[in-house]
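Handing you this structure, nothing more for now.
Shown here: the complex without one of its protein chains, the others still in place.
Every chain is named by a letter (A and B) in the order it is written, and numbering of its residues begins at 1.
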Amino acid sequence: MKTGNEQRDTLAAPAGRRDWLAGGWALFWENPIGKIGLILMACFALMAAASFVPPLLDPMYHPMHGVDPEISHATGPSAAHWLGTDFIGRDILSQLLAGARIAFMVGLSAAFMSIFFGTLIGMISGYAGRFVDTLLMRIADMVMVMPTLLVVLILSSLFGQLRIWTIVLLIALFRWPGVSRVIRAQTLTLKHRPFIEAARVTGASHLRIIFRHIFPNVLPLALLYMTFRVTSAIIIEAALAFLGFGDPGTVSWGMMLQWVWKTGHMFQAPYWLLPPGICISLLTLSFYMLGRAMEEVLDPRLRKEGESE
Amino acid sequence: MALLEAEHLSIGYRTRNGLLRAVEDVSFSLELGGSLGFVGESGCGKTTIGMALMGLLPANGSIVSGALRFKGQNLVGISDERLRKLRWKEIAMIFQAAMNALNPIQRVGDQIVEAIRLHEPEVSAAQAAERVRSLFSLVDLDPERSRDYPHQYSGGMKQRAIIAMALACRPDVIIADEPTTALDVIVQAQILAEIRRVQKEMDVAVLFISHDIAVVAEVCRHIAVMYAGQIVEQGTREEVFETPAHPYTQALLDAYLTIEEEDAALPQAMKGETPNLIVPQKGCRFYDRCPHADAQCRQEPPTWISLSPTHKVLCYGPRS
Partner (left out) sequence: MEIRRYILGRLFQITLIFFVILTVLFLLFRLAPGDPVSRMVDPNMTPEDAQRLIEQLGLDLPMWQQYLIYLKNFLKGRFGISFHYGQPVSEIILNRLPNTILLFTSSIVLAAFVGVFLGKIVSWKKGERIDTWVTIGALVCHTLFLPWLALIIIWVFAYWIGWFPLTGMISAEIWTDPSAGLLRKGLDIAHHMALPLTTLFLIHFGSYLLVMRSSMLDTLREDYILTARAKGLDEATIRNRHAAPNAALPVITSVGLSLAFSINGGALTETVFTWPGLGRELVFAVSNNDYPLAQASFLLIAAVVLTANLVVDLIYAYLDPRIRY
């Protein structure tokens, strides 16, 4: 509506970049969703940091190999084991803390890689145009319809037990198309802006234009997308572990759920069943909330696709 | 009695930084079958006036003071229900051509039928469809095209359809807000001619809003020049064009003439920023950009000076 624009123009005129950042932060913090998300995430970060402590106190608190010598079956919460133990006497709280570390590691690194691929491909596609664009976007369409979890499942059946970093890489390799489409759209609008044209006229190379001029302008959008990718990476890794195809050398929340499910303790040991599921759900929720709040700050109209991945 | 009359109308928007007074102390009137044009650059409040007339100010906007009378009835503070009945039936609107004012997933004809049957429930669907066909002929559109969707129309056709829609309930006033902006020159001329013809044929009053003084002059007998939320000069087309009194009007006309002469240089007065409408200014709002400003202009706001019974100006020392 025109009246709205008139107003915005008069208001936005004097704002510099720092004011914009401060204003963005204020807008973010004002939003209960952003606030809750950030607080939740801080709690999980604290958990991940605390995961190094229990094994130092006593080797029996080691999440994977530590076994309470007096316990050989699942027990409920006690003074020595605040959240109880699993079926061979390992401490559930230690496992939960270690799981937070794994979740952050998997989520952030997979998201970072997929954003890296997605941004790169999106910028190249949008900037190069024509044949390259068509080709890359067709590939993106193709990868987009692939159910990542099932693809990784098939690969693990062919290549045997996958290591955690392989899983991370695979998730990243199948999760870039959504990002690249958005970045491509953004690049297309940037491509014909005067400052890009000016750079081209003054003889800047394509690489320089892409990385010096286009990249800084699509970066906020890429970061926004990263929060959503963290969510999907954590979920995929957890689901994979839950189905029994995780890295057997790591203790992740999905793995804990797999143990409680496969050993038939799901109806007997709520103290074991509840924590990992709540943690996965809340951590993904916190990243999702963070993303949505960031999105409202940036521009809700920038992003239309890939809402529910 | 005037058909439409505004008295000391002020409209504000509540914003993060305070109340933005988009329209300040504006008075004008429009006779039955008459035509009044508002000219000014974007942000001067002309669109806000149009929206206020329709009762369509955004949620943070409201009429702060003054009266807005339609056929003697004050529209300020009237119930939503009564305002809804008035809309389109009495006051219709032609939106900016650049806007997608037509619902993309409904047939154009159906959107007009909807307006007709809303205000005249006694009209049958078949009669309404028949009326749409005759409206289409009136605005030089093929009646067969009423079954099309908006995306199948060209820009000019959409604008004609919107004019047809505005006429559907035979309103007394049509507000036309930049109806030709974003159309190419030839189509623009056609649409303006259409509006003029329709106005004469149906004897409807037109309130025309544009940033382009030449366009306004083509359609309207009276012109009001707006600057920063105020009307600064008002008069008949001839008076404003031949003896512009306000420096801003002169600047607008200069700009128009220089464009005609294909000289891109902006006249002196057009440089500078429009004032901030949140922090009230002490003196004349045009002070910063006025080539003739003096100490008095800075201290006190100017008052109206009548130059003829129809021509007046808001300035200390109108120069001709």
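Keep in mind that, in the parts below, a residue touches a chain if its C-beta (ideal position, glycine included) is under 8 Å from a C-beta of that chain, and two chains touch if they have at least 3 such contacts.
Computed from a predicted model, the values in this text were never measured in an experiment.
The missing chain, though absent from the display, is touched by one residue of A:Ala80, A:Leu153, A:Leu169 or A:Ala204; that residue is A:Leu153. The residue from B:Val76, B:Met99 or B:Leu307 that touches the chain not shown here is B:Met99. Listed residues A:Thr85, A:Thr187 or A:Thr231: the one in touch with the omitted chain is A:Thr231. Listed here are the subunit A residues that touch the chain not shown: 1, 32-33, 36, 141-142, 144-150, 153-159, 178, 231-232, 235-236, 238-239, 242-245, 254, 257, 261, 266-267, 270, 273, 276-277, 280-281, 284-285, 288-289, 292, 300-301, 304-309. Mapped onto subunit B, the interface with the missing chain covers residues 54, 56, 84-89, 92-93, 95-96, 99-106, 111, 114-115, 118-119, 148-149, 151-152, 165.
Note that only the chains that are shown with their structure count from here on.
Annotation: 50 Å between the Cα-based centres of subunit A and subunit B.
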